[in-house]
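With one protein chain removed, the remaining protein chains of the complex are shown where they sit.
Entry: chain A
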């Protein structure tokens, strides 16, 4: 897209386009099968294959089983250290969340544009990360109120705070609590979006440099950009894993607040 016009358009990759059924509608809303849906389906398929290949009960596990057990063990360890023994029953949710974000991030990084397909990072859409964050937040609220009733509001008054200080602390803690779903969803969305914009801009430098009429431009602009892009791609792979980890970690911390209060 950037090569033809010569002007780099880094936002084009985030467009959601209908692939099948542009005219499918329910109550006036389009329900077309979009590229976002396709990449979510691919993510789901990849997780499904990965889990299916490793969910064995061999006493001496093979490589695949070790890989799957590594992921599940990682999540249960995280819940054990952050929530305690009561956190075990949330392992399936946190595990699904972590795996979905991790696989969506990685699959969005795949250079499928080399074979003519349009890559799309599912987690670069605020709608998707926002829904994931709202899901986590609703679970925290439901668990908190179901377990502690209105005693859940004592979460907003740290232990030891008394009298007039509590009046000041309560609204501050309440606001910071209500900001959690926004910061959770926004962090993932912006980290992935920023990474993809950066890679697109650098890739545009490489391509435009190679296409330019002056011969000296290619080695002076394209080569350093390509080397930088290599490093940035590695960094983005790291960010993809870290963001999935941070999302799961913060979800388990919020769950810990709801389950253990203070």
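As a convention for this text, contacts are C-beta pairs under 8 Å (C-beta built on N, C-alpha and C of every residue); 3 or more make two chains touch, one makes a residue touch a chain; residues count from 1.
Here, contacts and distances are computed from a predicted model.
Novice: Identify the UniProt protein name of the omitted chain, choosing among "ATP synthase subunit c", "M16 family peptidase", "Sugar ABC transporter ATP-binding protein" or "Branched-chain amino acid transport system permease protein".
Specialist: Result for the unshown chain: "ATP synthase subunit c".
Novice: For the full complex, which residue in A:109, A:191 or A:206 touches the chain that was left out?
Specialist: Result: among the candidates, A:191 touches the missing chain.
Novice: Taking the entire complex into account, which one of A:174, A:228 or A:246 touches the absent chain?
Specialist: Considering all chains, including the one not shown, the answer is A:246.
Novice: Which candidate, A:17, A:138 or A:183, sits in contact with the chain we can't see?
Specialist: For the chain that is not drawn, the touching residue is A:183.
Novice: Going by the touch rule given at the top, which residues of chain A touch the chain that is not shown?
Specialist: 11, 78, 81-82, 183, 186-187, 190-191, 193-194, 242, 245-246, 249-250, 253
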